[in-house]
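Of the protein chains in this complex, all but one are displayed in their positions.
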Amino acid sequence: MKGTPIITLLTDFGTRDWFVGTIKGVIGRIDPRAVVVDVTHEIEPGDIRGGAFALAASYSFFPRGTIHVVVVDPGVGSSRKAIVARTENFSFVGPDNGVLSWALAREKIKSVHVLENPQFFLQPLSHTFHGRDLFAPVAAHLSRGTPVRRFGRRLAQYVRLPWPEPCRTRSGWKGEVVYIDRFGNALTNLEAGRVKVPGGEGQWIVEARGLRCPLVSFYQSVRMGRPAAVLGSSGFLEIAVNGGSAAKNFKLRPGTPVHLKRIRLCSARS
Amino acid sequence: MKGTPIITLLTDFGTRDWFVGTIKGVIGRIDPRAVVVDVTHEIEPGDIRGGAFALAASYSFFPRGTIHVVVVDPGVGSSRKAIVARTENFSFVGPDNGVLSWALAREKIKSVHVLENPQFFLQPLSHTFHGRDLFAPVAAHLSRGTPVRRFGRRLAQYVRLPWPEPCRTRSGWKGEVVYIDRFGNALTNLEAGRVKVPGGEGQWIVEARGLRCPLVSFYQSVRMGRPAAVLGSSGFLEIAVNGGSAAKNFKLRPGTPVHLKRIRLCSARS
Partner (left out) sequence: MKGTPIITLLTDFGTRDWFVGTIKGVIGRIDPRAVVVDVTHEIEPGDIRGGAFALAASYSFFPRGTIHVVVVDPGVGSSRKAIVARTENFSFVGPDNGVLSWALAREKIKSVHVLENPQFFLQPLSHTFHGRDLFAPVAAHLSRGTPVRRFGRRLAQYVRLPWPEPCRTRSGWKGEVVYIDRFGNALTNLEAGRVKVPGGEGQWIVEARGLRCPLVSFYQSVRMGRPAAVLGSSGFLEIAVNGGSAAKNFKLRPGTPVHLKRIRLCSARS
């Protein structure tokens, strides 16, 4: 691998304790050249879907060759497998519990291997902290150029989380909220690449629970404190409140149904 | 530029989601040598004055040539301009909403340019996340040595936030609280460089709301739980409670009036 290898970390370890620090120490011992970038460590403990969505929304912004390490791993120490997946542009390292699957679904996969060769683990391997003892050293060896086949046998399958597919309605698309961000914006499964909005933003509205708001180009199109839907920066339709929290104001949460509808113009002629 | 370029990030994006991670990914794709340093991402959402103060209190501690990226940008997507300002020692990149202005007021400015050349933006440019799509790539191109004139035309003016000037009183100085830090210390607009305290610390007191406390050299000069004022590490007079939160205990917040007064010694002769 040429240039400075980047290893990203996306976990539910939080930043209150020393957990992430020791992961970086372990990486530094194996590949001192690797640059470690935190994506986030504040996924809700054990929230595999939250981690899967955060990865899918972020991984593609990194340089080609980046190694993405994802540790949202409520089954650590159980029989769930640990895997590395190579795609055309990236490598993904994490537990085989679906947390990698929404990103992998967008990539052209070259291979998936089990991480089972203890030669690449910290010794003794703890039962409770594979982020430090297994995923971090494997990622660091990978960034040094170790071929993936050395970590373990090839897998034909990996665990896939079902993605809630949006469905067409007479007047538009039905979907659901999939992620609430720190601003209280509710991101949905309605993707800009898939859900076309002919006629442009002025002709569409979004309904969710009691809420009804226009599709606009940016939050400031509505008055302070008012809700609006935008095709957001991560590529998903999101519901926001200008200067406030849509999730709090309208009790939106993952799973809340959302309906994107074309406005019927009473006296439309054209 | 010689040596390793540093790009700092000061935003209100928080660390709960993947936003800051993707900013670092975008920078790494354009200038892999750049070292990215987080100043903070926990400015209150949209709090331009909080961001302006945090920048003014921190920017000068970085190496010459550092590129400071500040994204507290409640007007993202609207008609507010994006700018880069070059000073004798640093570059500043951010929205032209005043968030850069308290730092710039302390620097000798060489030029200010609009960021309007889409060649340096991520494509497509989102309406809601210029931190990732506009400010990050411009900063990375700057760190690679792109001349500022290539980003856009030169500006004669930029938006300045009014700084609450302290004013003299018969017995000292009147000012106000401008920032509350995580310890609950209340930082004021009374600057050590400007507000002289002849006679030294023993001769001055500070009043704010119901509070009345001595000016001391360090917090431990007063008993645990007691308030004190110090000329703090960021160069501003601040009110603290030894082992507690001055802001909570005395309901101090940005805008609370503060009076620094010389003690009248009843039988002073000299």
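General remarks:
Every chain is named by a letter (A and B) in the order it is written, and numbering of its residues begins at 1.
The criterion applied here is as follows: contacts are C-beta pairs under 8 Å (C-beta built on N, C-alpha and C of every residue); 3 or more make two chains touch, one makes a residue touch a chain.
Everything quoted here is computed from the prediction, not taken from an experiment.
When the omitted chain is restored, the residue from B:182, B:196, B:223 or B:264 that touches it is B:182. The missing chain, though absent from the display, is touched by one residue of A:15, A:117, A:146 or A:171; that residue is A:15.
Residues 3-4, 6, 8, 10, 15, 35, 37-42, 54-55, 57-58, 61-63, 66, 181-183, 217-220, 230, 232-233, 243 of subunit B touch the missing chain (whole complex, contact as defined above). Residues of subunit A in contact with the chain left out of this view: 13-18, 20-22, 24-26, 28-29, 32-33, 45-46, 74-78, 126-129, 132-133.
One rule holds in what follows: only the chains that are shown with their structure count from here on.
Here the spacing of subunit A and subunit B, counted between their Cα centres, is 32 Å.
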